[in-house]
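The complex is shown incomplete by one protein chain, all other protein chains being positioned as in the whole.
Going in written order, the chains are labelled A and B, and every chain counts its residues from 1.
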Amino acid sequence: MTAPVLSLENISKTFGALIATSGLSLDVRAGEIHALIGPNGAGKTTLIQQIYGALSPDSGSIFLNGDDITSLSVPARVRKGIGRSFQISNVLTGFSVLENAIIAEQARRGHCFSFLSPAFSDASLIAGAEQLLDRVGLLARASQQVAALAHGERRMLELALALAGQPSLLLLDEPMAGAGIEDSQHMTQIIDQLRGKVAILLIEHDMDAVFRLADRITVLVEGQIIAVGTPDEISQNQHVKAAYLGDDS
Amino acid sequence: MTITLILEQIFNGLQAGVTLFLVAAGLTLILGVMNFVFLAHGAQVMIGAYAAAAITNATGHFYIGILLAIPLTFISGYLLEYLVIRHLYRRDHMEQVLATFGLILFFNEAIRIGFGPAALFSDLPPSLSGFVEILPGVPYPAFRLWVIVVGLCCALAIGLFVSRTRTGAMLRAGAENPEMAAALGVNIKRLFRLIFAAGATFAGIAGMMLGPLTAVQPGMGEPLLILSLVVIIIGGIGSVRGAFIAAIIVGLVDTVGRVFLPSLLRLFFDQATADGAGPALASMLVYILMAVILIFRPTGLFPAKGRE
Partner (left out) sequence: MAGILRILGIIGSGMAHNRMLWLVVAGFGLFPIFTHVADLPFWNDLAMRIMLLGIAAMGLNLVLGYGGMVSFGHAAFIGIGAYCVGISQYYGLMDGWLHILFALLACGITGLIIGVLALRTSGIYFIMITLGFAQMLFFLFVSLENFGGDDGMSIDRAEFGIIDLYEPLRLYFLIWGVLVLVGVMLMVIVRSRFGVTLQAIKSNETRVEAMGLVPLHYKLVSYVMSAMICGLAGALFASWQEYVSPDIMHWTRSGELMIIIILGGLGTLAGPIIGAIVFLLLEEFLPLMLETLLPAYAENWMIIFGPLLVLVVLFGRGGLVGLINRIIDRLKGSSASRGRS
């Protein structure tokens, strides 16, 4: 078995009296889709924020592909291979879909301190951007302004932007939130296609999507892991039923 | 350099500080709770000063001038909010800067048309025009002492209001989290109008008290506006307590610096240079203080919680 892409070792985070993450250890393996579920307030988003670098843990270490990234800033972690989508879709408004992708593409190539060549007419940037949009099925909408996109399309664009940096780990924070049935199915399909290419840590409330997509599921309650396993194992787990699934379904 | 002089300057600094606080108290809430960049707050100072001076001159009674000017400044703040400001809350900061900059031009010009470009003078009542001995052998102008007392009373009232009342609790919650202020719903409109009118009133009171000490003239509020912005930066946006402490610090640094910096400079330069550069360098002192505090605390001394 290869080394895990992401490895959390005993991380803790408190906000005053509130314990958000409590001595948590977790591995995300290469190429797997790993779902993180738990009731509201279980500390899922706080955990994602610590992996991403927007919050730093009080103690413990975070490793990405074997490197300690605990003290790195958000942009530094992104350059090391973390891509992310946000709970509320987060794209560059005021630009077209293609322009969004071009900006992401040039950021990946890492030469944004160029004051001369026009960005939006650069053939190689456009080619890269179009390839990116093609992966999420947005190529036909390339010339649209972001404001003209439907909710689901925005989600797809955000996913494309998150993929632009060719991450080894993708953090998806509720990608189905607010989506209709059709959009959810489309998103599920796209995420499914990413299996094996990039490790994905997925937070999602849509249990159908979670059980269809996940290779493994971690159940988080009050900042602690109460179970890790395949979807079958999790659905059979008595603790999980008692603590979480039982209340919900 | 005697103890008397030092004591006198400390009192002058205190007087400048409390006046500054009266301007900054409302402004810090307008900036922090309403998230509104209001540059025309200096005009409220001017309106208060003119109202008091004009009424005093017309009636011949200083106290009647003050007593009638206070409700006038409240009404002017209330009307300004109702007519113009409330349409600007949803605009971005730049547009707010622009619109309120336009208001400054308007008010200064309106005053110039109404009262002429020259300064307006009014007499102090005999009870306030003399000196009081603050310590045996240390006389101090009675009016300045009165300003300090009135200013501290106002500060106490503002402090009690913000810390003890339900509305005050709402204000503090709003300063910590502007979105939460927006979530308060219908009440928010009334709350905003109240902050605004009350802020205008206190700024007006500052103007009334400054009037007899400085010149009552168009544009008199702007230096005070900018100083109170510095006070707010130092104290932390939205924090009334921070504004009070910062106002006293700024008042003391500004006043004491203005007096003692020239004599300090005289040790190194010739008298003419020192006397010329001293006051201006003293005005810089406040901004240097601001820069130093920013290096260590980018959000001021008492940032409202939940703000970065």
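Just so it is clear, a contact is a pair of C-beta atoms (placed from the backbone, for glycine too) under 8 Å apart; a residue touches a chain by one contact, two chains touch by 3 or more.
Bear in mind the structure is a predicted one, so any value in this text is a computation, not a measurement.
S.K.: Using the definition of touch stated at the top, determine which of B:Ala198, B:Val230 or B:Val256 touches the missing chain.
M.R.: Of the listed residues, the one touching the omitted chain is B:Val230.
S.K.: Would you mind spotting which of A:Ser61, A:Asn90 or A:Ser235 touches the chain that isn't drawn?
M.R.: Per the contact definition at the top, the residue touching the missing chain is A:Asn90.
S.K.: Quick one: say which of A:Pro4, A:Pro57 or A:Gly165 touches the chain that got left out.
M.R.: That would be A:Gly165, which touches the missing chain.
S.K.: So which of B:Tyr82, B:Phe106 or B:Phe121 would be touching the chain we can't see?
M.R.: The single option touching the absent chain is B:Phe106.
S.K.: Using the touch definition up top, pick the residue from A:Asn10, A:Ser59 or A:Ser114 that touches the left-out chain.
M.R.: A:Ser114
S.K.: Which chain B residues touch the hidden chain?
M.R.: Residue positions of chain B that touch the missing chain: 31, 35, 37, 39, 84, 87-88, 91, 93-99, 101-110, 112-113, 226, 229-230, 232-233, 237, 272-273, 276-281, 283-284, 287-288, 290-291, 294-295, 298-299.
S.K.: Could you list which residues of chain A touch the chain missing from the display?
M.R.: Spelled out for chain A, the touching residues are 73-76, 78-79, 83-84, 86, 90-96, 99, 102-104, 106-108, 110-121, 161-162, 164-165.
Everything that follows uses one rule, which is that only the chains that are shown with their structure count from here on.
S.K.: Quick check: how many Å separate the C-alpha centres of chain A and chain B?
M.R.: That gives a centre separation of 49 Å.
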